[in-house]
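Only a single protein chain was left out; the remaining protein chains are all shown in position.
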Amino acid sequence: MVIIQEKLDLVRFNVDKEPHIRVNREACKGCDVKPCVYICPAGLFTLSDGEMLFSYEGCFECGACCITCPRDAIEWNYPRGGYGVCFRAA
Amino acid sequence: MIGKFDAIVVGAGPAGSTAALILARAGLKVILLERGEYPGSKNVSGAALYGTRILHELIPNFWEEAPVERYLTRRVLTFISPQSSFSLDFRTTNFDQPPYNGFTVLRPKFDRWFASKAQEAGALLVPATVADDLIWDGDMVVGVRTRREDGEIYGDVVIAADGVNSLLAKKAGLRRDLDARQVSIGVKEVIALDRKTIEERFNLQGDAGVTYEFAGSVTGQVYGGGFLYTNSDSLSIGIVAKLASLVEKQVKIYELLEEFKSHPSIEPLVRDGVVKEYSAHMVPEAGWRMIPKLYSNGLLVVGDAAAFNLHTGIFSEGMNYAIASAAAAAETVKQAKAKGDFSSRSLSRYRRLLERSFVLQDLKRFKRAPDFVNNPRLQNVYPITICRAAESLFKVEGSPRRKVAKVVLGQLREDNLSLWQVLRDAIDGGRALIW
Partner (left out) sequence: MKIVVCVKQVPDPNSVDVDPVTGAIDEERLIYVVNPPDRCAVEEAVRIKEWLGEGEVTAITLGPPRAEEALRQCLAIGADRALRLWDKDMESLDALSIALVLAEAIKGMGYDLILCGAESADWGSGQVGAAIAELLGLPQVSVITELKMGPDGRNATVQRKLERGEREVVECPLPAVFTIDASLNEPRYPSLPCYVEALMREIPSIGLQDLGVRRGSLRIETAPKILGISLPRPRPKKVFTPDSKLSAFQRIDAILSGGVVGRKRILIEGSPEKLAERIVRFLAERGIIGY
């Protein structure tokens, strides 16, 4: 079991107040595959009692969640310029 | 509103900075937009920068001032089974003098430096600004709209160097949404290790470096591979896996990375290192088949945005294609500027230049490679078969020895592979990579 939070703690995020990704809960509910739970390299999609929990704060802005979502439930955009992930060594 | 520019370059990665640098040197008024706090702050690669000739032409002896980590003199391809590994190890002293064959770099440092060269040449670098949309006049792109108040920027031409997700190419209708079968996702850690330890562990001297590519059970049943590159005083280690395959197998890629790091052949190499950073990025891997339409009226698409990436199992490159494609785009724009014609017809010269350069020639020549690499046997069976065959070949246990062919055929039978199948895959592989 990998604790993804420990990895995210190594990364600098300049978090904007407004989320850049929104999940449509209704569309998400009907999905029984939920690839986002596996695909997100930051582990930002988690299930709690069948309910999708999502946080945008540790997002790498890779875009994988959006293109694998079978229900188009993810409204994806980049954060405002200057905000979001900021790699220093990558 | 801010004044009009000759060229608007969106994205200050290697492609964007190349275009901005060439155009600014030609005396054009260039604005270079970057959505990160600084160029490179959103960028991730392995990162091995090959094909340095073209960069050397732009900035002679760039390695003397650029933040490059190590020049590459050794390249290792390793097949991995859960317990063993089998490597092809190439090294040469021919690559250890200028202009060198390749370097490892760390993108936040390298991209920042490269953008500063474009800036020195006269391009206006505007970081922390995301371009959301194109501005149209009829069917002509005449600018971009940034997500700031009064954020419109007008220009004769827009060069979209906005990366694998290129929202601009999509807005212009040049390409469709990405397909999970066309892209991979890469995760990577930079692990600090002192220079002396790196030199000892990897048998290196001075600033020489090595890249390792791994195939086989690195990624379990998922299609993909691993890599390990040496930097000056750190290692870059990562996994690149097919998006569709991760979805199908329901595997988390960061767990693959941890397993990879603890493999008996890898663990001794990264032991005692301190993880400095974790990162992730998508890679356009489908090659020739996913290349979008490359230009329209007032718009050119370069680098990852145009899916200019070569992934064949032997080669895994992107930055050199980014730089070369952007150079071709810049040449096209220079000429369009001289004629005062930025129509699709005038910009079509971009494609012709690319066809003459290694960019489209390589991608076309290796157009079968992505399918070949996606062969399930190649991904998950052969590497392990190779390791097992080597094991039975080298095992000494007091019983009579068999000759190599016997060993290999026996191993194929054991792994339920027919000779016919193997030959067919070999021919596929040959057509994809060899002839």
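First chain written, first letter: the chains are A and B, and each begins at residue 1.
Definition applied: a contact is a pair of C-beta atoms (placed from the backbone, for glycine too) under 8 Å apart; a residue touches a chain by one contact, two chains touch by 3 or more.
This one's a predicted model, so the numbers in the text were calculated from it and none came from an experiment.
Contact with the omitted chain, checked across A:L44, A:C62 or A:A89, is made by A:A89.
Contact with the omitted chain, checked across B:E37, B:D207, B:E258 or B:E331, is made by B:E37. Contacts to the hidden chain, counted on chain B, fall at residues 1-2, 37, 124-126, 128-129, 146, 148-153, 276. One chain of the complex is left out; on chain A, the residues touching it are 12-14, 80, 86, 88-89.
Simple rule for what comes next: only the chains that are shown with their structure count from here on.
Residues 1-2, 4, 7-8, 10-11, 14, 33, 35, 38-39, 41-43, 60-64, 67-68, 77-82, 84-90 of chain A are the ones that touch chain B when the two sit in their complex. Against chain A, in their complex, chain B makes its touches with residues 34-37, 40-45, 47, 106-109, 127-130, 132, 146-148, 164-165, 167, 177-180, 183, 185, 187-190, 234, 243-244, 246-247, 250-255, 257-258, 275-282.
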